[in-house]
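All protein chains but one are shown in place.
Read from first to last, the chains carry the letters A, B and C; within each, the first residue is number 1.
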Amino acid sequence: MFEWMKIPYALLTLFIVVNYGLLMTALIAKIGARVGRRHGIPIYQNYIDLIKNYGLRSSITHGFMFYLGPVFRLTGGVGLILFVPIIYGSEVFSNFSFAGDLILALYFIFFGTLGMALGAGESGHPYAAIGISRGLSQVTMAELPLAMAVFAVALQYQTLSITDIVAAQQGGILNWTLFTNPFAVAAAMMSFLGSMMRPPFDVVLAPQEIPIGPPTEYHSSYLALMQTNRVIFPIAKIAIFMSLFFGGAASWPVFFLKVFLIYMVSVFVGVVFPRFRVEQSIRWFLIWAVPMGVLGLVWV
Amino acid sequence: MVSTLFIIAGGLGAAFLLGLLREEWRGFAYGVTLAALAFMSWVAGSWLWAFVFDGAVGVDVFTAGHNPPFAINLRMGLPEAVLVLLVNAMGLMVGVYLKGTLMRLGRRAMAVLLVAVLALCGIILTRDIFNLFVFIELTAISTAGLVLLSADARALGAGFKYLVISQIISILLLVGIIFAYHATGTLNIDGMAEASVALMKGGTLAFFLILMALIVELKPFPANGWALDIYESAHPAFSALFSAAFSAAMLFAVDKVLLIGGEPWPKIATGVGIVTFVGSNLLALSQTNDRRLLGYSSVAQVGLVLTVIGQRAVLGEHYLFVVGGILLAHSVAKAGLFWVSGLVVERQLSAWAVLRQNPFLVFAFATFMALLIGLPPFPGFYAKWELVHALVSEGRLALVVFILFGALLEVGYLFRWFGYIIKREASVESAMSKPVAFLPRKLVVIGVGVVSAWGLGYIWGALSDFANVLQALPVLFALSFLALEGLPAKLKNTLAIVGLVAFFAISYENYNQLQLIFGAIILIGGAVILLASYETHGKRIGFYPSAMLMYAGLAMLIVAEDSFSFFVAWEILTVGSYFLILRGKFSEPHALSYIIFSLGGAFAILAGFALAAGGAPRIPLEALAQVPATLAPWVFILLAIGFMTKTAAIGLHIWLPGAHAEAETDVSPMVSGILLKAGLFGLMVLLLNMGKTQFYGVELTYVLLWIGALSALLGNLMAIFQEDAKRLLAYSSIGQMGYAVFGLAMMNHLGWLMALMFVINHYVYKSMLFLSVGGIAKRTGTRDMYRMGGLIALMPLSFIAVLIGIIAVSGVPPLSGFGGRWIFYNAIMTADARLPMILIFLSGPVAFLYLFRLIHTIFLGQLKDEHRRLKEAPFWIVVPQMIYVVFLLGFAVFPGLALRRVDAFLNPYFPNGGLNWEGLTISSDFGYWSPVSIMITIGVIFATLLAWLVYLNHNAQKVKQFNIVFAAERPYRPETTHFAWNFFAPYRKALGFMVQPFVTQFWDGLTGSLHHTAQFTRKLYTGNGQTYAFHLLAFVVVVYLILVGGLV
Amino acid sequence: MVYVALITGFLLILMGLYGALTNRNILRMTVAFSIASTGTHLVLVAVGYIPGRTAPILDGAVTAADASLRIIDPVPQALVLTAIVIGLGVTALMLTYAYKLYETKRTLDISKYTDLKW
Partner (left out) sequence: MSTVMFVMSLLLACAMIASAYVALRGQSLSMAVLAAGAVSLFASVMFVLLAAPDVAMTEAAIGSGLTTFLFFFVMGRVKGGKDD
């Protein structure tokens, strides 16, 4: 029988994650700026942006899907958080993970992507189409090593339940998948780089050049919804990675730390490497990440 | 009964009477001719009646009261009666058909016709070998006379070549006869057969000469250039007689004479026959002249019969059934086609498009074509089945391969021709200058041919040991639409829908769970798709018989219990769907490649069943499990190849994109959503019964796993590079079927469950997407996606259908596609093979790409100027889409309604690893999934956010389109600047190597080299009579050398 | 003598066939075939011949009673008679064709009549 208490618990998780996400993304932006010898934004900047954007009113719409784009997007982010157990062993913070296992989480990642692409496409802006085409091409190829890594992990632990996978990694750092199946983790982390929209895989957003890509057409409250998603979604995704490969988190501090460190991987890579073109990144995934995934599968 | 002699006497007497008549009494002479022919037919018919219904036994007639060798001996038995009736009836029909020509040429021509017919009767009836010679010479003389009937001056040359050949034949025959007589002391064939030891001791060469003379009369390849010239230039009515009656009589003569010989001779017949069959069919590929093509085809068919005659010992009691089936089918079909050719003014194949002016003629052509190829329900079909089974059980596999290969070549050119008829424009000259002379008299003759074709089909069905195809309820229902063709389409549509639903209602109680799923998709699903057909106007001639034939085949397939009924259903659905696909505007080449692949696959299935049967005429499908281990892998491979031609597994897929894309709007979902499932059903039957099979240590299901995975990946990859929306969907079907094959090949509980879920899902969303895209194409007039855009506001319902469809296909939660993926992941957890999974993993996201492109390019982006006033797709096309939308949503929440049953069905086969169904949660050994919770959670979040956003932006204004403009130069090719043209270009750069059309190149290369061989080899026929004579002598010498060399 | 006749007959057949294959003139081909068929007739009669017996005609020398011992087999001769008549028919038909062909193209060269080929 469904316990109604799960709803406020889930909302509590959501609240914590949103705040953590706002602070952490600002921190990471600041770190990135410092590496580039710039001053960077204040740590509370995200709050200001978000409040401002939610406060703004837009009198523009491009149509039905334009509306739905951010909605899909944020539903994807929020849903993802809710479908994964965040804190291992905690009844309160296991959210709605009873609805589905790992496969649900993995496939639900696409929900937001689909909505985003649809919404931007509705705008009719040609650059949006270019951004979508690039983004979809890249993300589908980045998915491949992840899928193999996940499959390797599922085979290794003979389960698809995230909670069970975390449980199997308890009892010491050497029990983490990171050490029991390093190839799978390597493949997954390469995939992770590709999906974080950071260099060298950020041609989709191309922030330094002409402002192409889906976000161009969104502003005011549309943008606010997407910004909200942008702080939730990576954390939700990293939470999955953490649970599968890095032993999960039994408490919030561990959670905060692990998520931050995993996020930093993409930041480190991002500040060092220049940008790939799309076909280059596809080839990169094929040449480096996919063999890793194969090895990971064979390793099990 | 009237004495047999009256057949000869009647013809001869009438011919003499004609000689006495005055030249001016042509009408009377014509009457005498027809009366004589009718009388002779009646005599033959009364004998046949006596043999069949009164149980009469055969009689021998001796002229002048002596015994052989002093008397001529005629025999009338069942085969003789059939053939004599055939010859005389053919003569009568030709007489009717030739009325104009005969009246013009006068009594002499009529007498020659009579003499020809009676000479043929003589060849059939006589048991005296010298008498045989006389009748053959008489035939040759009358043939040379009848060739002159033609208005074509070239016929003279052909006739002379024929005379040259017949001179040589008569020398061979005479020398052979005298030495045979010398050795045995008798001229009676049966007497010689009794003395055959003596003959064989001293007179091998004598018998060889006799046999060769008769065989050469059968126009063996390559010593047959003269016959082709006659076929090409003679009057078509005469060619009909020449092909149907002459060949039949000569074949019977060979059959008689072979009684004499011993061991090696039947092999010679088979050898010559099969070379002729394959060689002539091959050369026919490059023919453009209709009558010459028919000539090649005649020669080939006669070769086939000769092959079978040589296999008499193998066929045993089925000999007459098989040989008679092929021979009669050939005779009626070829005569019919020659008669039809008399109505067509021009001689190139494409000129036959004029037949479209009269649907009856198209039907007649289709009938004759099916009769010739041996499709059900015609006699050749039963004969082919018996023949292949008998040959395989004797281990004559090479012969089976050659026969089936030759038959496939025949399929190729005949169906190509049919495609011309349906699709080509009749040339201006033939349409305008000479209106086609569709004379009622000729139509009646052709009608008689059609009726006899179907009658033969019925008779052979009744004679066979199997159920008569023409008594199967679904087939009858489908054929009844032929009679209803005059009704308006909407009425026929209602009948069709009612028929499908009613058939489901009466039969679903007898279905098991697996059949129930397929049955529901085929019958109920078919009815839903047919709703879209209300959109069409007029009579829509040809659509309903074809569609219903396909559904009939499908409905029979899922209930088939033995190999024969399975194969019948398979061929019926193949043929029905071919006609259906051919209806598309530009589908001619694609329909052709469809039918060639499908029938090629069907032949593989036939060979597989024959191999499995091991001598039995048919086996229950369950008996596939008991195939001996040495044969099992071969049976598995053959059947799997056959079934995979339907699922369009990679390598055998090239027919699919064109066939599905070019089909009509409501046909695409039928052939994609429903027809492809036939292949899956076949694979299920195969795997359920045969299970895992080793082939030289290779696990065949493992190979299937790879094939499925490759199909999934490459199908999807090819789909993302398509600009044509329907082609995109078609390629996507290849990928989806790859998934399903993959699921089956895993051979575990969940893999099968996934495959079955795919069966349902794929039907729903592919039908829905094809209908949406079809409706859009109907409105926009194009299927190129880059010519569309921004249609979301104009066609919201189509948009919703596509949106729901692509969410479902891509497997994104919460729709039903996710369920499939979830089961899939659980299934592969227990599968043995891991490497093919990688391909499957990749193909999932790739599928997402092409789906997104579909919705994005059509509905989003900029509205095209010319589309500004478009309306929503037609009502009746939208209706089924909305039904599908509702179904998909429902199935997403309650997948258990269908899946639990299947799950239970699979338990006996795969006891382990089933699913647990507890409350709302479905769990496997590895994971769990709660569709309702997912739907509610996502729904709540979605609704909340949407409400909020709407609240925030409640007074937003819609931005007009031209607020955003393109900044680009005017392009040379407009599509290159469209944002969605070559949408996934980087993908192509990175992965394009995987979608190089290697497979297409392979098949193109294969057909190309066949055509080149044909083109090159036919230069052999220089047209010079002396060359032909040389061919003949060389042929005789070569066969003799082979014989002496002991190669046979 | 039988062998002489047989060999001559076969030689005539071969010569006839050779002539029919090498002479392009339609009339000459017909001539060649008539030679070949004469050869055939010779072979037929020679095969039926039994040395030391008389013609199968009942007259004073041969009575019906001892016919079966004294005359040769009449069957081959009957065959030859039929064959001769049929041969005449075929030759006549070939000549008719030659004439009709000549009317269409004004030539009797068979290699000119190759409109139908391949």
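Assume contacts are C-beta pairs under 8 Å (C-beta built on N, C-alpha and C of every residue); 3 or more make two chains touch, one makes a residue touch a chain.
This one's a predicted model, so the numbers in the text were calculated from it and none came from an experiment.
Although it is not drawn, the missing chain touches C when the whole complex is taken into account. Residues of subunit C in contact with the chain left out of this view: 1-2, 4-5, 7-8, 11-12, 15-16, 18-19, 22-28, 30-32, 34-35, 38, 41-42, 45-46, 48-49, 51, 53-57, 72, 77, 80-81, 84-85, 87-88, 91-92, 95-96, 98-99, 102, 106-109, 112.
Simple rule for what comes next: only the chains that are shown with their structure count from here on.
Subunit B and subunit C have centres, each the mean of its CA atoms, that are 50 Å apart.
Each chain gets one centre point, the mean of its Cα atoms, and the points for subunit A and subunit C are 99 Å apart. For subunit C, the set of residues touching two or more other chains is empty. For subunit A, the set of residues that touch two or more other chains is empty.
Interface residues of subunit C facing subunit B in the complex, by the touch rule stated above, are 13, 17, 20-22, 24, 26, 29, 33, 36-37, 40, 43-44, 47-48, 75-76, 79, 82-83, 86-87, 89-90, 93-94, 97-98, 100-101, 104, 110-111, 113-118. Remark: subunit A residues 2, 54, 57-65, 67-68, 70-72, 74-75, 78-79, 82-83, 96, 98-104, 107-108, 110-111, 114, 117-118, 121-126, 129-130, 132-134, 136-137, 139-141, 143-144, 147-148, 151, 154-155, 158-161, 220-222, 225, 277-279, 282-283, 286, 290, 293-294, 297-298 touch subunit B in the complex. Remark: subunit B residues 789-790, 792-793, 796, 803, 806-807, 810-813, 818, 821-822, 825-826, 828-829, 834-835, 837-838, 841-842, 844-846, 848-849, 852, 855-856, 859-862, 921, 924, 926-930, 933-934, 937-938, 941-942, 945-946, 949-950, 952-953, 955-959, 961, 964, 966, 979-980, 983-987, 989-991 touch subunit A in the complex.
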